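This is the structure, below, for whatever I ask next.
Removed from the display is one protein chain of the complex; every other protein chain stays in position.
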Amino acid sequence: MKHAITPARAAEMIPDGASLLIGGFMGVGTPHRLIDALVAVGRRDLTVIANDTAKPGIGIGRLIAAGCVARVVASHIGLNPETQAGMISGAIEVELVPQGTLVERIRAGGVGLGGVLTATGVGTPVEEGKDKLEIDGTVYLLERPIRADFALIAARQCDYVGNLEYTLTAHNFNPVMALAGKTVIAEPDHILPIGAIPPDAVKTPGVLVDHILERKP
Amino acid sequence: MKHAITPARAAEMIPDGASLLIGGFMGVGTPHRLIDALVAVGRRDLTVIANDTAKPGIGIGRLIAAGCVARVVASHIGLNPETQAGMISGAIEVELVPQGTLVERIRAGGVGLGGVLTATGVGTPVEEGKDKLEIDGTVYLLERPIRADFALIAARQCDYVGNLEYTLTAHNFNPVMALAGKTVIAEPDHILPIGAIPPDAVKTPGVLVDHILERKP
Amino acid sequence: MDAKERIARRVALEVEEGTLVNLGIGLPSLVANYLPEGVNVHFQAENGVIGLGARPPEGMEDRDLTDAGGGFVTAVPGAASIDSAMSFGLIRGGHLDMTVLGGLQVDERGYLANWMVPGKMVPGMGGAMDLVAGAKRVIVAMVHAAKGAPKIVPECTLPLTAARRVSLIVTELCVIEPTAAGLVLRELAEGVSLEEVRGLTSASLILEGEPRVMPLA
Partner (left out) sequence: MDAKERIARRVALEVEEGTLVNLGIGLPSLVANYLPEGVNVHFQAENGVIGLGARPPEGMEDRDLTDAGGGFVTAVPGAASIDSAMSFGLIRGGHLDMTVLGGLQVDERGYLANWMVPGKMVPGMGGAMDLVAGAKRVIVAMVHAAKGAPKIVPECTLPLTAARRVSLIVTELCVIEPTAAGLVLRELAEGVSLEEVRGLTSASLILEGEPRVMPLA
């Protein structure tokens, strides 16, 4: 059984220079309160691994605007001119990864596979510097697993064990990222007693979750 | 919207010599009515890819006993002496695969990855004849993806679209196998109208399901 | 009828009953407005839903239900929530019947470039590389030329999205099918001449008999 912590307490756990997997897709299914807490304490030199950096003022866009982020691994930064400007000026190092490759790299890190063999990116700039393997007549890129110091997970609700439920398009990267953080912090909207989430509805087992943020005010 | 078919009609679709992914773990979460229909029409020379072959008289054990099966890919055959006897006599070709490797190979087939890189099996007889890759200091086996002509899936219930729900330990290989059959036949206990299974409860989207077996009598 | 509507109407005729279809943001998303009466399609939003519906009624928007562009959407009855691993598993694994995407360039090999302009625009590839590498059919829906400059070129000068021949190119002027032999001009829009198309196309176009008039319904 776990105890809920405040956003400020969660931000204290995360040091400058930490790598963070952050759930969400254009701010949907993103742990907004955790992000705001990191901005509030002025974290620096963070590595953010996420599908995108949303827009200025929204979700991960706030971390970018506050200068918290030194490195981004994402599939898309096109709707955030601040990330693009940071990339061009050299203030932010950006690695662009095809979306399906990104989610599989994180999954591989989380489930202990040595890499991902995907045809996505073959014949494009994505293949630069990577090993290629021909298997049964098809060429695949060998993409490396991704893990991070922390995974910041947004969930619709959780129980006292930490079992998580997600909803609609707010699932996105969250269930996979919850496998790949050394420390996993979940930000649920609601917290329910044990037994209120039936076993079949659980999408992230509570054993993966280290800390639960207090419920949405 | 799909229409339910009878077990006999399903068995007709599956020719002698077909490869079948069959869900279940020791008969739990196994499509029993589909298996009985295959036995009834006397199919021959089938390849069965499944976690195990259950026990004589149960689930896949019935296919074995009826002489329908020429080849088995499984992680465990220890509780079915008939499979073991077939393996020793040469009547059944058996490939033994570690359970976690088996499920990932099927997933790789289903989601279009070129293979699985796992440390499981390194230094054991499982590595024989397989490529090994050293990635960042760890040695991994390159295991091949698995697909099959048919996937026979047991589900607790489905809707008219074919969306599937599973329960408790009857999930096992079913959700992954539903990704990797050229033709997917689902055997639900219950069939519900569209909308009765909410989007967040769907574990196999109906677009993956080609045919739905009529509900349990 | 403007160019975009013409393109969307023509692409809509390619959509087949019961298939799984992914429409890119922008022009491709208009295709949903022109589906033939009675055609039942499963639209995938790669950020997390199968069964993407229209815009919600005023005031009924849910922050956890958006399309890949971040706009509020609905889910049709029978929809399924999917996480990013399932979403791209469907795309990469060959379960997606068709994707419609915009283009910056397409060349005589049928290769598409649509994700970056070096030195100018580096938004990231998002899901485009997986979609082009994985979908069964890839339809490029784009305005024929960029302010008079050809976009259908002998060989892409912009970085490729995938080294895969797309299935069809639909512009407001014509329909072109990339084949092993090159780009075959299949249809001309009503009132558009071959010379006009050739004048706005730097790639060689192959004629196999007379192009038919591009149907719009």
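Order as written gives the chain letters A, B and C; numbering starts at 1 within each chain.
Please note the rule applied: a residue touches a chain if its C-beta (ideal position, glycine included) is under 8 Å from a C-beta of that chain, and two chains touch if they have at least 3 such contacts.
Quantities reported herein were computed from a predicted structural model and do not represent experimental measurements.
Although it is not drawn, the missing chain touches A, B when the whole complex is taken into account. The chain not shown here is touched by just one of A:Ala8, A:Ala40, A:Ile88 or A:Ile194, and that residue is A:Ile194. When you scan B:Val28, B:Val41 or B:Ile135 for touch with the missing chain, the hit is B:Val28. Touch with the chain that is not drawn comes from one residue among B:Ser19, B:Thr47 or B:Asn174, which is B:Asn174. Against the chain not displayed here, subunit A makes contact via residues 1, 107, 109-113, 159-161, 163, 179, 194-195, 199-200, 202, 205-208.
In the full complex, subunit B touches the omitted chain through residues 25-29, 51-52, 55, 74-79, 84, 87, 96, 98-101, 103-104, 107, 118-126, 156, 166-176, 203.
Here is the rule we go by: only the chains that are shown with their structure count from here on.
Ranking every chain by how far its Cα centroid lies from the centroid of subunit A, the top place goes to B. Each chain gets a centre from the mean of its Cα atoms; for subunit B and subunit C, those two points are 35 Å apart.
Counting partners per residue, subunit B has 111-113, 199-200 as the residues that reach two or more other chains. Among the residues of subunit C, those in touch with two or more other chains are 49, 75, 81-82, 85, 88-89, 91-92, 134.
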